[in-house]
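Only a single protein chain was left out; the remaining protein chains are all shown in position.
Note that the chains take the letters A and B in the order they are written out, and that residue 1 is the start of every chain.
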Amino acid sequence: MKKLLYILSLLIIASMVLAACGGGAAAPTSAPAQNEAPATEPPAATEPPAAEATEAPAGEPTAVPTPTIPPPVLTEGEGCDPAATRITWFIGLGAGSQPNDVEKEKAWVDKFNASQTEACVLMNVVYNTGSNSYDALRALIAGGNAPDIVGPVGKAGRANFQGAWADITPLADAAGFDLSAYDPNLLEFTKDEGILVGIPFALFPSFIYYNKKLFDEAQLPYPPHKVGEQYDGKEWNYDTLRELSMKLTVDANGNDATSADFDPANVVQFGFYPQWTDARGIGSLFGGGLPYDPADPTKAVIPENWVAAWKWYYNGMWTDHFIPTSDYANSDQFGKGNVFSSGNLAMSQVHTWYTCCFDLSKTSWDIAVMPSYNGQITAKLHGDTFAIMQDSKNKEVAFKVLSQMVVAPELYQIYGGMPAKVEDRPAFFASLDERSAPNMIDWSVAEEMLKYPDLPNHEAWTPNPAVVKNILDTFRTTMDQTPDLNLDEAIAQLKLDLEAALKDAQ
Amino acid sequence: MSAVTQTNMTSARLRSRVSAHTRRQWTWGLLFLLPWIIGFFAFQLLPIVFTVFLSFTDYAATSEFKLGNFNFVGFENYQRLLTDQIALPSMGVTLKFALIGIPLGLVIPLLMALLVNSRRLIASNIFRTLFYLPTVIPVVAGAIIFNGVLNSQSGWLNLSLKALGVAEPPRWFSDPAWAGFALNLLAIWAVGNAMIILLAGLQGVPTELYEAATVDGAGPITQFFYITVPMISPVIFYNVTIGVIGAFQYFVPALLIGGTNGNPQGSLMFFPMHFYREAFVYSHMGYASVLAVIIFVVTMAATGVLFYFGQRMVYYASGEVS
Partner (left out) sequence: MATTSLTSSSTNKSIYRRVWSVVREILARLGVTSLGLLMLAIFLLPLAYVLSTSLKLDSQLTTPGAPLWPASPSTYNYEGTDYPLYDIPTEDGVRRLALVGPHREDSDVVDPDHPEQGVFNIKGRWRTWDAVYRFDPTLQNFYDAWRQVNFLRLFRNSLLLSTISTIGTLIACILVAYGFTRFQLPGKNILFVILISTIVLPPQATIVPLYILFNKLGWTGTWLPLLVPAFFANAYDVFLLRQYFMSIPRELDEAAMIDGANPFRILVSIIIPQAVPAITAVTIFHFFFVWNQYFEPLVYLLGKEKLYPISVGIGAFVTTFGNYPGRSAATAVLAMLLPAVMFFLAQRQFMQGIVVTGVEK
């Protein structure tokens, strides 16, 4: 026991030593953190700071030992006007919580806080592992501590908190903010259940990222950069993409997927992968659609083009082998899901935000237009936004902050979103060019693909959104993980499951 | 201090009926239990009451928890259980995990504890530390590591199996037949705490017993079953009980690997994950609370059975049979 106490005291000494070197300049006032911290939290100011002392049970040392840590230095709000309204910005339901992003977000917040006296933005950042950022937000809401602004957040993220988002329209009216300046289609895109929950701020069209090195190795021409251009004398459609991808899929012996000797168990390079999307996203390769009948929302509908796209995708994985299965996609060789970044994937359909996640300057890459299906090109579109929570106690001030966020070039550059306003785009592309040099990227492809969005959008609102999303996700994963799947039966089952979920929403 | 006076008052009322010794026992006993009794009313009772309360409401947790943001719905949530298609299969997943996991979670750490307790193990300090090491890895990191190690293409486990001549090793987390067992492996990997507890039990066995048995000519196996096991039966009982409770709560690694839908094909859809998904993904706090109540009742029943039958098999040197 003595030894134990000895070890414990060693630990305390060790932590004090660490406090001395790690705490740095923050250490001088040795006020215990427990007493300090509640006072900085406005709603808790009335709480007696020594609350814990009165609760100590008899027979125990009087109170909780006070740790000798420096008082919490707020990483935010230093430059604020003392009278400014505190506005909490929750980041973690989508992009923006990567360590590198957080630094840039902080820089913007500091600049904004110093620039005016009305609002003081505080950041709450949660990096989402599994689902903890969703759980944390849930606890904050239930506890009456809801953040004011949440974002960037897409449809899928918002679906988990259906009904928790404030209607932006009256807030905009009250602030004299002119919503009519925006494209009505874009506004429609930012609505949940007919309620406008954000202001469109950046657009994320998708296109094909391709690895030039792998085309050079196979001595094949690059895919087209212009709509209507042919590929190698053929129409640029999904059959051509399939053929090309098979030539770009190679096993360890150097056989490509068109060869009879090809070994699907030892693939070292794949041709094509629609990276980081869901079943609706894959379906939208062949055109947009909805999984229900808008005229009768209890009726499940599986669009024909989705069925065709899923079959093309499934056969590409398990028959033609040019698309990685989930085992391949999650392996070390293929970047644990970040397949294009591994350098072993020739082509990938992703959005502009993917410029976050691979080495832009070291990979030899460019972008190409989407192929056509039955003469129609579809390039699915993302449009994340910032939303205000219904439970926010300062919606008007929050809206003022929001209206500044959606026009801040620093922010859309962080998230890799194309500015909604055309005149802001050259500066945006120039910032990307800087990061990808010496590669010169043909950004006209991105602007061109913006003209072919998926309608209805693959993230469009559905009844019972969280359940519908999970059903579709399960279907997608089953395709990725299951050889010899009877796809027609699986789709029929999917329809039944969807119908049950849609009925449940009534 | 007020709690102490209260105890005195209670005993005053009973003074006529009980002896001074018993009174002294009660006073001291309650005094020692006091920290927990306060903690129970301060922190531990609330979640249970809250869960039962919510199970009669339609609260969605998309707005602050206060009157007006939810309605009382009587037994509606309990009725919904009858049409729940997932409840039974997911309970099956949990039971299967428990039936494999609980015995393995006892035998393997016991082997490890015997090994690192052996005088014959060279550098047992280092062995103990290394066996414990996986336990200090956070769950999130552990799930990521296992996803890498068990990947059927590049994972080191399958690479080793292929090197040993297994032509088609399992596809682990992609194959519904293997995914559950793969999680059992992950659970076994981090059994450091069970090892430590059993080790503490082994250390508490008086060495005289072994000496006497050796003199009587008992071999190591006889000694193990007739001395070691009965002497450490209290901590074995502890490990089994905690194992049962843990098994009925288990799902976080499954969520990190297979997502909230229990992929592949629902084979990792544990019962608590069903609860979690209803509460935190689908915003059905009310119905989720019904599922939490079920977890509570089933686990308490299982623990009750364990206590009822298990206690007879446990040997307490203090002579207590509680």
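Of note:
Keep this in mind: contacts are C-beta pairs under 8 Å (C-beta built on N, C-alpha and C of every residue); 3 or more make two chains touch, one makes a residue touch a chain.
On a predicted model such as this, the values are computed, not experimentally measured, just so you know.
Only one residue from B:35, B:89, B:169 or B:266 touches the chain missing from this view: B:35.
Screening A:85, A:113, A:206 or A:341 against the full complex identifies A:341 as the residue touching the chain left out.
Annotation for subunit A: contacts to the undisplayed chain at residues 1, 3-4, 7-8, 10-12, 14-15, 18-19, 21-23, 26, 33-34, 37-38, 40-41, 43-47, 51-52, 55-57, 59-61, 64-65, 67-70, 72-76, 88, 97-99, 122-127, 129, 132, 135-136, 138-140, 142-145, 216-219, 250, 252-254, 256, 268-269, 332-338, 341-344, 357. Although one chain is not shown, part of subunit B still touches it, namely residues 22, 25-26, 28-36, 38-40, 42-48, 50-51, 61, 65, 111-112, 115-116, 118, 120-123, 125-141, 144-146, 148-149, 156-157, 159-160, 189, 193, 196-197, 199-201, 203-204, 206-208, 231, 234-235, 237-238, 241-242, 245, 248-249, 251, 272, 275-276, 279-280, 285, 288-289, 292, 295-296, 299-300, 303-304, 307, 315-320, 322.
Keep this in mind: only the chains that are shown with their structure count from here on.
The centroid of the Cα atoms in subunit A and the matching centroid in subunit B are 35 Å apart. Touching subunit B in their complex are the following residues of subunit A: 55, 57-60, 129-131, 134-135, 138, 141-144, 146, 160-164, 325-328, 330-333, 336, 390-391, 466-467, 470, 473-474, 477-478, 481-482. On the side of subunit B, the complex with subunit A involves touching residues 1, 3-4, 31-32, 34-35, 38, 42, 60-66, 140, 147-148, 151-155, 171, 174-175, 252, 255-256, 259-261, 263-266, 277, 280-283.
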